[in-house]
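Submitted below is the structure of interest, expressed as C-alpha cells.
Every protein chain of the complex appears in place save one, which is left out.
Letters A, B and C name the chains as they come in the text, with residue numbers starting at 1 for each one.
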Amino acid sequence: MSKTISENVICTFCASGCDDLEITHNGRDISSARNGCAISVSRFTSTKQSRISRPLLRTKERLRETTYLKAIDRAARILNNARYPVLYGWSQTSSEAISKGIELAELVGGIIDNTTTSCHGPTILGVQDVGEATCTLGEVRHSADLVIYWGCNPIHSHPHHTTRFTIFSKGRFRKTRKDRKLVVVDVRRTDTAKLADRFIQIQPNTDYELLTALRAALKGEEIEQDSVAGVPLETVEELADMMADCEFGALFFGLGLTMSAGKHRNTEAALALVRDLNYVTKFAIIPMRGWFNVRGANEVSTWQTGYPYAVDLTQGYPRFNPGDTSAIDAFTRGEPDAALVVASDPVSHFPKAAARNLLGVPIVSVDPKRTPTTEASEVVIPSAIIGIETAGTIYRIDGVALEARKVIHPPPGIRSDVEILDAIIKRVKALRGRR
Amino acid sequence: MADLVLAPVRQFKIPVTADCISPDFIAGKSLREIELTEIWEGNRRVKLGSLFKVHGEMGSTPKDCLIRITGNVSSVRGIGYRMTAGAIEVDGDAGMYLGERMRGGSVVVTGNAGSWLGTQMRDGRIEIKGNAGDSVGGSVRGGTKGMRGGTITIHGECGTEAGAWMRNGTIRIKGNCDLYAGIHMKNGTIVLEKGSAGRVGAHMTNGRIIVLGNMGGVLPSFQFEEIRQTAKAGDEKIPGPFYVFSGDVNEEGQGRLFARVADNSDLKWNERYLEK
Amino acid sequence: MPELLIRNGRVFDPLNGIAGEKMDIAVRNGRIVEKVSGKARSLNVSGFTVMPGGVDIHSHIAGSKANGARMMRPEDHSKDPERKTKYTRCGVGHTIPSVFTTGYRYARMGYTTVFEPATPPLKTRHTHEELNDIPIIDKGCFTLFGNNWFVMEYVKQGRIEELAAYVAWMLEATKGYAIKIVNPGGIEAWRWGRNVRGLDDTVPNFDVTPRQIVQALCQVNSLLNLPHAVHVHPNALAEPGNYQTTIDTMDCVKHVQATNHPTIHVTHVQFTGRKGWSWADVRSGAPEIADYVNTHDHVSIDPGQLIFTNVTWMTADGPAMFALFKLAKTKWLNVDVESETGAGVVCATYKKSNYVNAIQWGIALELALLVKNPWKIFLTTDHPNGGPFTSYPRVISWLVSKEARKKLLDKINKTARRRLDLPGIDREYTLNEIATITRAATAKSLGLESKGHLGQGADADIAVYNIDPSKVDLSRDYKSVRKAFSRAVFTIKGGRIVVKNGEVVRSVQGRTFWTKPVVSEGAMRAVTSDLESKFDDYYSVRMANYPIHEQYLAASEMITTKAGV
Partner (left out) sequence: MSRIEVTVISGRSLSQARSRELGKFSDEYARSVAICELDPEDMKELDSIDGQNVRVTTDFGEVIVRAVTSKQAPHRRVAFVPYGPWASMLFDPATHASGMPTLKGVKATVEKAADAKIATLQEITHMKAE
C-alpha cells in the first residue's frame, strides 16, 4: 500500500491537544510521527503493541477467545443483574462514548465515575466552593508575563506545554522567553524547575500553608510566622509582590495540590488566591489535566447529569457526593457488585484496599490493549484507539473541544467504544424486555 | 415513649438508603405499614421488612417514638433524615448522612458513624460513642449552609472538616480530629478536647474553636491576640490558659481560635508578640 | 408519521391575523396543511387555546459557560432532581438544568424552538454537542463577534467587505445563526483587567471604538442579508446610568441600510436600562428606552425579566461579571477565550426587599408595558440571568394582569415602588399579544419562516393550553393563566405529540438552525488567505481543526442567504 501523510492530526495522549502532528502511514500501519513530543511519537508508532485481538470471556478461570456477540451478551447480563455496578474510566475515550456510558449507567442503575476522581476531582470540588478565574491556553500565550507551575512537571507530563503555550511560545503581546518570568513551586527540583527564573522548594504537604500565606501577603496582612512551608517569609512576600505586579499572570497547577494533604482545600486555596489577584491585576488559573479527554468526561457528564464525575444513578436520578458516590470510596468500602471499566486500568492504579474489592467483583473491560485490569476481567472487549483508529470529540485542558480523527484502520474486526457500548445498551434493553 | 425495634436481618454489603427511619415517618403507622415501606438497596426497591425484623410499637406523634436499631447498619444511609422529635438509638455502627437536616429530638450511636453526620442540622442532639467520619455538621456540596443549631458530640475520633460552613450550634469532639475543623465556619462553637491534625478554622468568618490538645499549628492567616485564662463554650467556662488567635484574615474573619497553652508548646513563639 | 387534526381550539396565530377564532389545524408529515384524510388522528381541544410552538430568542441553555456554571453549582441541582421515566432521561433543574431536562421543561411549557444567544467561536463545538443532546426543541446559537481580533482589525482598516466575508466564513465554521455582540471592545480590555467606558472609548491595542465595531457589524449584517438583526448586549452592563449608552448604541446604527427586518436587537435591557448615578439612586430608564423604541423601526428589544429567586448570572461580558461578583461575593467563574471573547458566571439571589433588585424587576415590566408594538419586544428572562426560563408563565401572568403585578408591587422595596412608573401603568396584554411576544414576533425577528405561525407549510409545532378565551378573565384569573402556560395540554413538535397534560410522552431529536451566507468566490478566497496567514499567530488551534463540519450537527438545518459581497 502506498504511503500517505496525514497533517494536522490531533494527539490523543495528554490533554494539551497538540493538533499539528504529521503522521506517515499506509492506512494500516504508522511508520512515523512528526511534530509530537516523545510520548506522542511512542503512542502513534506503538499502536500494534500489546493489542487484544479478540473479545475474551473467562471460563474455568481462564480468558478464552470469543465473539463480540457473546462477549456483549455476557457484559449486558453482568451489568443488568448487578445491584450496585460502577462504570469507571472514560478519560481515554471520546465524548460520544462517554455519552453512551452515561446512558448505560442510567439504564442499569449504576455509579458512573471517571478518572477525574483520582486526578483533578479535588480541583472541581474547589471550584464548587470558590469558582475559577481561567482562560484558554492561547490567552496565556498572547498575554502572560508571569507563568507559575505549581506542583506539576510539564516537561514530563505535558512536554509541549512550555513551547506551545507558555515561556517558549510566541504570542501577540509576549514574543520571547525574555518577555516572561517563570516561577516553579515544587517539592523536587524538577526538570521544569530547572527552567525557572525562580524556583521555590517547599516541604511536602505544605502547599496549603504557602497558598494561605500568599493570600494574606497579597491583602497586606502581617504574617507572624518567620517561615511558611519551609520558605522564608521574605520570599513569600516577594512572590506575592511578583504576582500582584505582573500584567497578566497564569498559574498552572498539578496533582501536587490535589493528591497531597488537603486535596480539594489546596485547590480551593489556589483558586481563591487567583481570584483575589484579579482585584489588583489580571490572573488566570489552569489545572494541568492529564488524559486527553478527562475534561471531556467532566463536560459530558455535567451537561447530561448536572455533575462532572462520581455520579450515582442507582436511584433513577443523579446524585453527586465524592467520598460517597466516588469509585475508589465505594470500592474501598466493598459496596459494588460489578464493574465496567472503559479505557482505564484501576487494578493497577487504585490503592490496594480499593483494588482488592474491585478484584472481588466481575469486571467487564473495554480497552485496546492488555492491562492488569483486562487480565483480571470476566469479559474483555477490545476496542479501537481514539484519535488514531476511530474519530471522536475530545476536550483540551482548557475546555476547547477538538474532533480527533481517524488516521488508520483499526485491526481487522475491532470495533469502536461507541459501537461496543451501544451494543451493550441494546442488549440490556432486550434483556429487560424493552425495545 | 413507645419503642420500635429494627433488627437488620444480615450484614448489608450494598448501600441501603432508608431516610424513612425517623420518628416523623413512623409515628402513627402500623408495623405492617413500616414493613411494607419501600427503601433502596443499591438500585432496587425493597421492602423495609425484607431487610429488618420489625417489632415493638409506634407512638402516635414523633415525640413519642423511640426507634432502636440493634445491629450494624453502617451501610444504611439517611437514618433520622429531617426528624423533628423523638429518639433514635443505634446499637452498633451507623451509615452516612445520619441525622441530615435534623430539626429536633435525639440520635445516639454506640458504635461509629459515617461521614456527613448531621449535615445541615438545625436543632436536636446527636451523640456518637465511637468515631465519626468526615464533614460532621457540614453542608451539601457547593452549598454554604452548614449546621445551624443543636449539638453533636463525638466521643471517639473525627474525620476532616468537622463543622464545615457551620452557622450555629455546638460540636464537641473528645478524640483526635483530622484536618480543617471549622473550615468556612460562620458561627457557633467547636470544642476539640484532644487535638487536631491542623489547619483549624481555615476560611472561618466567625465563631469559636477551642482546642484542649495540640492544635497542629496555626495557619498564617490567623493573628495572635492574647493569652486568656478561660474560654467560654456556651454556658461552660473551660479553664486554660489559652493562646487566642483571630481570623481568618483572608476572609476578613472575626473568628477566634483558643489553643490551650499547655498542649501547644509549638505555638510558644507567639508569646514574643505579647506586650510586656 | 400519522396525520393529525386538532379540532375546535381557539387559535391565536398573530402572523396570519388569527386572534382566538375557533378553527381546526391539520397536520401531515410534520407540517401544517390545508386538510388531512379521514384517517387522521383527531384531537378535540374544544375550550382550549391553540398557539404555534413557543420560540425563545435568548436563553443560555448550552455551551461552555452554561456547563461551567453547572459544574460550579451542585447545590443548585441537588434541590431539583428529575427522575427518569418511561419516556425521559433523568437529570437536574434548577437555574441551569442539565440538557435533557432543559428540552423537556421547554416542551412542557409549549416551547419548541430556543436560541442560545452567545457562543464563543473557539468553543462552539462544545455548544453544538450540547445542542445536539437537548431533546425535542429546535435550536441554534449566535456567534460572538464583538471582541474578535480579525473583526477589530478589519474595522480599523475600514475593510467592510472583507469583514463581511470573514463573518460569513465564521458563521459557516461555527454553524452559527446570527451575529452576537457583547460589550464591544470591553472584553478585549478585560484581558488587562480593564473595561471600556462607553461607545467612544478606544479598545486597548486595537485603536477602534465600540461604536465602530457595532456600526461595522450592522453593515455586515445587511450586506450578508442575515435572517436576524445584530443581537447586541451593549457596553456598561449593570452600571447605574447605562440607559444612555443603550440608547446611543441603538441610535448609532439608525442609518445603516436595513434589510427587511430591524438592524439591531438589544437584549436583556433590564440590565442596561438604568438611570441614576450610583447604586443608591438607580432609577428606571425604561420610559426613555421605550420612547426610543416606539419611535424607531430599526430596533427591537427584549427585557430579560427579573424574578425574585436564586439565579445564576452568565454572560460573555467578563468585566461586568467581575464587577457584579465584587458586590455578590459568591462564586465567580471567568473564562477568557483567546482572540475572541470571554465569559463570566456568578451565583446570586434577587430579593424583593433589595432596592436595586426591585428597580430591575420594575424596569423589565415597564419596558414590556411601555413599548406599544408587541412585534418589537419579546418575552425573555435572559435565562438564567433574570430568572430561569421556567418562570415565563409567571411573567405572562404579570403582563396580562395588573392585579398580579400589584400583588407583588405591594411586597417589594418601598423606595423602589415609589420611584417606579409601574404602579401607574394600566396596560394588560391580550392573549394575542402574548402569542406575539412569545412566538410570532420572535420567529419573525429570527427570520424563521416556518416557525411562529400555523399557516400552511409551517412546521407543525403547536402548543395547546388550558385556557378558554371565551370564558376566562385573564386579569382576574391570572393564576390559572400561569398554571396553563406552565403545563401545556398538548405540545406537538414536528407533527408528533411530545407532551400531554404537562408531561413528556415522547422524545424526538430537534434540528439545529445555522446560516450560510453565500459570498462571492473571490471574496471568500481573499479572506481565507488572510486567515491562513494569521491563524497560527492568533490561535492555539490549527485552522484545519477549527471549523465544525455539518455532519457534527445531529440534525442540521442550513439557511442560506445571498450576500452582497
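Annotations for the structure displayed:
The rule is simple: a contact is a pair of C-beta atoms (placed from the backbone, for glycine too) under 8 Å apart; a residue touches a chain by one contact, two chains touch by 3 or more.
These figures come from a predicted structure and were not determined experimentally.
Considering the intact complex, the chain excluded from display touches A, B.
Interface note for the absent chain: among B:T17, B:T37 or B:S115, the touching residue is B:S115. Contact with the omitted chain, checked across A:S118, A:S365 or A:S416, is made by A:S118. Within the set A:R34, A:R198, A:R356 or A:H409, the residue that contacts the chain not displayed is A:R356. The chain omitted from view is touched by exactly one of A:I148, A:V185, A:V236 or A:V347, namely A:V347. When the omitted chain is restored, the residue from A:R177, A:K369 or A:K429 that touches it is A:K369. For subunit B, the residues touching the chain absent from view are 115-116, 133-135, 159-161, 178-179. Residues of subunit A that touch the chain left out of the display are 13-14, 38-39, 42-43, 46, 49-50, 113, 117-118, 121-122, 125, 153, 155-157, 159, 187-191, 193, 201, 204-205, 255-256, 258-261, 263-264, 290, 309-310, 322-323, 326-329, 332, 345, 347-356, 359-360, 369-372, 375-376.
In the analysis below, only the chains that are shown with their structure count from here on.
Interchain contacts join each chain to each other chain, per the touch definition above.
Distance from the subunit A centre to the subunit B centre is 34 Å, each centre being the mean of its Cα atoms. Chain centres here are Cα means. That of subunit B falls 46 Å from that of subunit C.
Residues of subunit C in contact with at least two other chains: 72-75, 78. Each of residues 140-142 in subunit B touches at least two other chains. Only residues 82-85, 108-110, 125, 128-129, 208-209, 212-213, 215-216, 219, 221-225, 228, 261-262, 265, 272, 276, 314-315, 320-324, 333-335, 337 of subunit A touch subunit B when the two sit together in their complex.
Subunit B meets subunit A in the complex at residues 13-15, 17, 40-44, 75, 77, 96, 115-116, 134-135, 140-142, 179-180, 183-184, 199, 202, 219-221, 223-224, 249-250, 269-270, 273.
Taken in their complex, subunit C has these residues touching subunit B: 72-76, 78.
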